[in-house]
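For this view, one protein chain was removed and the others were kept in their places.
Let's look at chain A:
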Amino acid sequence: MKRLLATSILAFSALSAQAAESQVNIYSFRQPFLINPILKQFTKETGIKTKVVFAKKGLIQRLKREGELSPADLVLTSNFSKLLELKDSGLTQSYRLTSDISNSIAPQFRDSSNHWLALTKRVRNVYSSKDRAGKLETLKYEDLAKAEYKGRICTRSGKHPYNLGLIASMIAHDGEAQTEQWLRGVKANLARKPQGNDRAQVKAIKEGLCDVSLGNSYYYGKMIKDSKQKAWADAVYLNFPNQKDRGSHINVSGAVMAKHAPHKAEAQKLLDFLASDNAQALYAKLNMEYPVNPEVKPSKLVQSWGEFKADNIALEKIAENRQKALKLVDKVGFDL
């Protein structure tokens, strides 16, 4: 019995361990629905197989533990904090800056030493109720702490990477003390304790629980395309904050090459592919994000939301303040 067990486990793990054939192993923070079609296209074009572990949390920690034996070649993340965390933890290596990458991705969207690469941009928007708040053309993130929004704001957890990114960018622009004041103000204005995801906040606006909410732009598109959620999207305007000064806060999704990647050549090919027009167009189409490749236009729907000014502060500047942002969230008890 035991021997049977042992052999079956061995056989099983042999399957899961790195095989000799041409393949790329991926740890993905991004969801299967988005990544799988892109990888399928990659396999079709190159014949290189892909294997993926999808998880929202813990992949970096897993990578650390696995050390030199890690089977991972690439890590795909949904925000830049993770990109920099990976690099800072020494879990990455530099990729080759091929013409495929340098031609399609501007320097501000890649690491100066080629350790990480941004693949898509997403805006942290403010959704507002059509009936009760109207279009907020001149809104600044800073305004959300003002008394006029008392009891009118909904948001997801302050510790979610998207909110942490925003708070970190506020620290970078306004300083820590002012951001703490701001965060206390926003907390005092919340209609309910932070919960749910970005879409749930829009649903709450539709139902009249609150009037404005924080949310990424692509959720607007996703709701419009979902027959049941379209009504939520129809109840709100999508606003781009800080258009009169620094521009709206931008986060990026991206990729790094793992330090001990066993299939480096194949991983490089996949990076080149992800930067290509083809893959960028898929990102734009499937998840309604803004491609980093300027040659590739956002989807028609996204274009219809209009041009906007993006906050061009260096991503590293924001990432530096990530830990401070996290501590502020706990300090003001934002999620409690």
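What we mean here is this: contacts are C-beta pairs under 8 Å (C-beta built on N, C-alpha and C of every residue); 3 or more make two chains touch, one makes a residue touch a chain; residues count from 1.
Operating definition for what follows: contacts and distances are computed from a predicted model.
Participant: For the complex's missing chain, which UniProt name, "Aspartyl/glutamyl-tRNA(Asn/Gln) amidotransferase subunit B", "Cytochrome c", "Stage 0 sporulation protein KD" or "Iron ABC transporter permease"?
Facilitator: From the listed options "Aspartyl/glutamyl-tRNA(Asn/Gln) amidotransferase subunit B", "Cytochrome c", "Stage 0 sporulation protein KD" or "Iron ABC transporter permease", the omitted chain resolves to "Iron ABC transporter permease".
Participant: Of A:Glu45, A:Glu137, A:Glu207 or A:Glu295, which residue touches the hidden chain?
Facilitator: Answer from the full complex: A:Glu207 touches the omitted chain.
Participant: From the list A:Gln178, A:Asn197, A:Gln243 or A:Asn278, pick the residue that touches the absent chain.
Facilitator: The missing chain is touched by A:Asn197.
Participant: Which of these touches the unseen chain: A:Glu66, A:Asp143 or A:Glu320?
Facilitator: Only one listed residue reaches the unshown chain, and that is A:Glu66.
Participant: For chain A, which residues reach the chain that was dropped from this view?
Facilitator: 5, 9-10, 12-13, 16-18, 25, 31-32, 51-58, 60-62, 65-71, 85, 89, 151, 157, 159, 164, 191-197, 199-200, 203-204, 206-209, 228, 323, 326-327, 330-331, 333, 335-336
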